[in-house]
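The complex appears here without one of its protein chains, the remainder shown in place.
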Amino acid sequence: MEGILALAADNLISPIILSFALGLFAALARSDLSVPEAAAKALSIYLLFAIGFKGGVSVARHGVDGTLLLSLLAGVALSFILPFVAFAMLRVLTRLSVTDAAAVAGHYGSISIVTFVAATSVLTSQGIASEGYMVAVAAAMEAPAILSALWLVARSGGSRDMDSDLWREILLNGSIVLLIGAFAIGLITGEEGFARIASFIDAPFQGVLCIFLLDMGLVAGRGLRKVRGVLSVGAFAFGVLMPLAGSLLGLGAGLLLGLSPGGVMLMMTLSASASYIAVPAAMRVALPEANPSIYLTLSLGVTFPFNLTLGIPIYLALAQAATGG
Amino acid sequence: MEGILALAADNLISPIILSFALGLFAALARSDLSVPEAAAKALSIYLLFAIGFKGGVSVARHGVDGTLLLSLLAGVALSFILPFVAFAMLRVLTRLSVTDAAAVAGHYGSISIVTFVAATSVLTSQGIASEGYMVAVAAAMEAPAILSALWLVARSGGSRDMDSDLWREILLNGSIVLLIGAFAIGLITGEEGFARIASFIDAPFQGVLCIFLLDMGLVAGRGLRKVRGVLSVGAFAFGVLMPLAGSLLGLGAGLLLGLSPGGVMLMMTLSASASYIAVPAAMRVALPEANPSIYLTLSLGVTFPFNLTLGIPIYLALAQAATGG
Amino acid sequence: MEGILALAADNLISPIILSFALGLFAALARSDLSVPEAAAKALSIYLLFAIGFKGGVSVARHGVDGTLLLSLLAGVALSFILPFVAFAMLRVLTRLSVTDAAAVAGHYGSISIVTFVAATSVLTSQGIASEGYMVAVAAAMEAPAILSALWLVARSGGSRDMDSDLWREILLNGSIVLLIGAFAIGLITGEEGFARIASFIDAPFQGVLCIFLLDMGLVAGRGLRKVRGVLSVGAFAFGVLMPLAGSLLGLGAGLLLGLSPGGVMLMMTLSASASYIAVPAAMRVALPEANPSIYLTLSLGVTFPFNLTLGIPIYLALAQAATGG
Amino acid sequence: MQTHKAKRVEIIIEAPMERRLTQALMGAEVTGFTVLPVLGGSGRSGQWSREGQVGRSGMVSVVCLIRPERLDSLLDAAFEVVDRHIGVVSVTDCEVLRAERF
Amino acid sequence: MQTHKAKRVEIIIEAPMERRLTQALMGAEVTGFTVLPVLGGSGRSGQWSREGQVGRSGMVSVVCLIRPERLDSLLDAAFEVVDRHIGVVSVTDCEVLRAERF
Partner (left out) sequence: MQTHKAKRVEIIIEAPMERRLTQALMGAEVTGFTVLPVLGGSGRSGQWSREGQVGRSGMVSVVCLIRPERLDSLLDAAFEVVDRHIGVVSVTDCEVLRAERF
């Protein structure tokens, strides 16, 4: 317990978290500070490219682990299952309609790549190794949850609207393509490719992450400002309890797969995190009746900051305790 | 005198100044070269974050100097007083209306953060130390001048329109929040935080400044092209004499405070520089009758290049002579 | 031949080419991956500034070569002549109208700066030196071809619409001004200037190029998707044969000038590459009847990828064989 | 100058639906339209601005100039898409130059 | 398709005044509007373009679709804000789908 707190405290005063806090503060205080949309998108392209590429290089370096395929399958399975857990919790804790609850549940089966990046940063700064292919697992977990959400609505007799176009949009979503593509480039070009672009994708990485989290803080803060009253106490509770529940499922999967302590911690983080890019766009198309304020605020305004500040240290401590690492 | 000229010559052939000159040339020659608005805004976020953070780290490194608070107070006082000096000079040198003169005066009480950044670059390249908290002084000087400008108008029976909203907008202006916030992050995370993101905020700094100044040159040039005839000779004279007058007030304040030679030079630069972001936006709201071409051209087209090229070497030479440093 | 293949294979698995391939794949698969316009423009400003600056520093380092002026003249001459070669080939290989053929021909007399940058990257990674002023030759080759294109149309009794405004627009085109300007800044500030901003313009260069080529791949892929049927087999053949023909003219010029092997290869690359920024914009104004899909697709969708993958290794092998370097 | 009667239809719609709308328009043989960016707005589902968004959210404005007799098929096609989604549709009388283009 | 008479009001105003305008609109119970970006323009105070600007300057275009009977209160609220500022206001007759939304 003390270890967690020390790590959490250490985590909390990193430039990354403080940048997020600065953005949150600026937005809540209604400052006009803002990161242009194009710049935020450019930063996320950088982060996805860098994290994917480094994952690929790491796999090229250490060879393909026998558990790579199993981990991908586990990721897909988790992404399918987590929305059901989330849906059940929402029905107990809140009075959301079936459609709203299903839409929220879809977000929690999918993942937040920035939370994943923040978790790898903590691992790096603690000198803990992890499987490079966890990046590919992250990509594999993005989409399946959307299916579960739609199934939950359909089961209740709700409408669902899933054309083949939407399928292509989800599976060939920009962030999935970039992540997997950069992973492949890292895998193919390996150490030599890394040497050529390391001063671009490695050196400035933490700093870029700061600016990106500044923007995330601004966006989260603006969202929170607007929803006073939209979210019940139960919904808030869900936003904190669900990542913890998810992380335990991730822990189980990681242990079964025999991942390294770092790998287990990343699997927990992926399970605990909630999407706020790919899934919301899909939900606008497939479940337009669901209220975007609810799922965006829960995912971005509650669960994201929770994971960033307290969640990650908790998952790391649990992963280390459970693996004895 | 020779020393100033040598330093000025040295300063003039730096990549930074030449990039500004390139932008100025391109705009005056009506090239279609342009930096996208979003990119320019992203660069200024980078510069504010980096300069604030480095200031905070420097304070964390050297401990809080006893003069920190006094320097902040001196900055606020200068920002209040300088508009009156500017207003008096404008009434003598030009035929601007009270409203226009007051609006211009407001700009000269406030500061230009890029001029400040350029001055710190010269200090760094000359190996001269300065107080890290001068960044906080810069932030403190942004807003008070606006009040003086409005008071000057009100005194002459002109209208003024200062609602509490405008107050919040000015004080929680994006650049103030980012500068102070990054300063705080640097202060809290200190040497350790710096080590984590140095390759982002330190290594590429000078280069980013080049591109930013290229854009400033473009903007200044486009402004100058449009105002042939808007500015009288007297107004141009003001654009050069006012920064010199301001710098002398800054010199006095710096000496009274007992700042280091570098700190005195920065205080002079802050007093000499004129705002072209925060104050113009406030003036559009509070003094819509004032002509923006006049204040923008003076601040950005005359005083900014003057400070960048000749002003900074002069202030450095004076600061060194006066402090014996 | 084997050498070429080995080099081509080596070239093909560099992160740069793979990033282009990723973009191409994403666009052809209709992923929504996209680089914001402002970010792409910012990247190209970075690349132009860096490549121009490094060229200038290299000239400052090695002194002005006696062949500088002759090389510039040769570049201008090539830019004038190449459109006639292209026009003749197009009349043989395709059934394009005179206007369309002339518009396409204009693109092939001008140059693609990204192809040039990719070629210099290959030289750098192979440790082969080249004349720094080739950057200035690149700038000199941008515009003359436009005149040839308009002359080709006028000769056939077609309309031409060339006002003095258009001249200024072409000659003071943003990319020419930035390239020449940055070259001049590099020349003036030399080694000292380079030391100050090397960690900005040198270290991240290859990585930035990856992201830029990702975007080029996206743009090329979107273009290719739309033009199924617009381009005949003959037009495709032209898109591959013309760069080879152009490169031979460049080879001749390079040998006559007595350039280094690297310089000859760059002269070949410039002759082989086709414009897709400056010339298209000029053509929209001067030859609005010409169909933009044709010239953009040929230049960006056929010739650019050909040069990037196979062309550059071929030109290098030929240049080395011919110079015995 | 000779002008011709036409209708100007303006459809403000969520960005993720843009491609579906333009495809429906093409399906109804409306091949002329222009898409403009939107910074923010307010409606029954509250106020929003592009700054507060992550990803491909936000809205766009699609403007179609069309011959009056083709209006109904356009509105039917558009309505199909916007029906369950947030957004607004307005129609204005206008005159166009170069009627052969429409 | 069933349409309903409405007014389309377009207000082009300085960006620093945008929030004040939308607040005034909300105050007058006009809760539906859309904000579009503006690249540049020209008027009595001369020509400008976004490229020649630093900071939060420039202009935006605010479009409101509104029931005809509510037009006057909208214009009163808007006029209050634009009065001393640069910018223009225009009103066009239009038809809207889904009248219950306005």
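Quick notes on this structure:
A, B, C, D and E label the chains in the order they appear, each numbered from 1.
We adopt the following convention: a contact is a pair of C-beta atoms (placed from the backbone, for glycine too) under 8 Å apart; a residue touches a chain by one contact, two chains touch by 3 or more.
Computed from a prediction, not measured in an experiment: that's the story for all the values here.
When the full complex is examined, the chain removed from view is found to touch C, D, E.
Where subunit C meets the chain that is not shown, the touching residues are 34, 37, 40, 161, 165, 216, 218-219, 222-223, 226, 276-278, 280-282, 284-285, 288-289, 291-293, 300.
On the side of subunit E, touch with the chain left out of the figure occurs at residues 10, 12, 36-44, 47, 49, 59, 61, 72, 75-76, 79, 82, 88-93.
In the full complex, subunit D touches the omitted chain through residues 1, 3, 6, 8, 22, 26, 31-37, 60, 65, 92-98, 101.
As a working rule, only the chains that are shown with their structure count from here on.
Listed here as common contacts of subunit B and subunit E: no chain. Under the contact definition stated at the top, the chains bordering both subunit C and subunit D are A. Interface comparison, A-B versus D-E: the higher number of contacting C-beta pairs is recorded for A-B.
Ranked by how far their CA centres sit from the centre of subunit E, the chains are topped by C. Note on chain placement: the centre of subunit A and the centre of subunit B lie 41 Å apart, centres being C-alpha means. Each chain gets a centre from the mean of its Cα atoms; for subunit D and subunit E, those two points are 18 Å apart. Residue positions of subunit C touching 2 or more other chains: 32, 36-39, 42, 203-204. Contact of a single residue of subunit E with at least two other chains is seen at positions 56.
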